[in-house]
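The block that comes next holds subunit A.
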Amino acid sequence: MHNNNLKDEVIRISGASPIKCMKCGKCSATCPSFNDMEIAPHMFVDMVVKGRIEELMASNATAHCLSCFACVERCPRGVEPANIIEAIRVIKLRKSGSVQLTPAQIASVIDTEIPQQALVSAFRKFRK
Partner candidate 1 sequence: MLKIGVFVCWCGSNIAATVDIDQVVAAAKLQPGVVMATGYQYMCSENGQSLMRKAVEEYKLDGVVICACSPRMHEATFRKNAQRVGLNPFMVEIANIREHCSWIHKDKEQGTIKAIALANAAIAKVSLNAPLISGESSVTKRALVIGGGIAGLQTALDIAEAGFEVDVVERQATIGGNMAKIDKTFPTLDCAACILTPKMVDAASHENIELITYSEVESVKGFVGSFKATIRKKARYVNEKTCTGCGLCMSKCPSKKSKNEFNLGLDNRTSIFIPFAQAIPNVAVIDPQSCIKLTRDKCGLCQSVCEVKAIDFTMQDEIIEREYGAIVVATGFKPIEVDAFDELGYTQNKDVITSLELERLMNAAGPTGGKLVKVSDGSHPTDITFIQCVGSRDCTSRGKEYCSKICCMYTCKHAMLIRDKYPDINVNVFYIDVRTPGKNYDEFYRRAVEDFGVNYIKGQVGKVYAEDGKLIVQGSDLITNEQIFIKSDMVVLASAIEPDPSAKKVASMLTASIDTNNFLTEAHAKLRPVESPTAGIFLSGVCQGPKDIPETVAQAGAAASKVIGLLVKNKLVTSPCIATTDELLCSGCSNCFNICPYGAIGYEDKLINDHGIRETRRIAVVNPALCQGCGACSVACPSGAMDLLGYTNKQIMAEVDAICKR
Partner candidate 2 sequence: MQEVKEFKPNIVAFCCNWCSYAGADLAGSSRLSYPADVKIIRVPCSGRVNPMFILKAFEKGADGVIICGCHPGDCHYNTGNFYARRRMTLLYSMLDYMGIEKGRTRVEWVSAAEGAKFSNVMNKFCGDIKELGECVKLGDIRCKD
């Protein structure tokens, strides 16, 4: 389960420093999506340090991160948990081509008010 190549890739892509984490849990304290993520932000950081990347990739928690940067802003150690979660999603995306949203689904989610910015970002976050 411990994949150091993947771990290096996460660190390289995210530019973050999970090793600086002192396990205070402030990221998870501040996260607006905590209850929607089966793996909480602080666990992401710790599991990356331990090289448990496949487990993280298998989880749907990445889809629920809002990229709102609250954890990045408030982390006392400059760890940037959001960047780590993003890196895992990116790796997942690159390996599979897509994770969530397919063009066929668009019709079902779209309404007349939705700004295209939301659509662009939905695609950018969920499809390559």
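These made the cut because all candidates are chains of the complex that A comes from, given by their letters.
Criterion: a contact is a pair of C-beta atoms (placed from the backbone, for glycine too) under 8 Å apart; a residue touches a chain by one contact, two chains touch by 3 or more; residues count from 1.
Please read all numbers here as calculations on a predicted model, not as lab measurements.
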Going by the contact definition at the top, pick out the neighbour of subunit A in this complex from 1 or 2.
1
Per the touch rule above, subunit A residues touching candidate 1 in the complex are 20, 22-31, 34-35, 40, 42-43, 70, 74-78
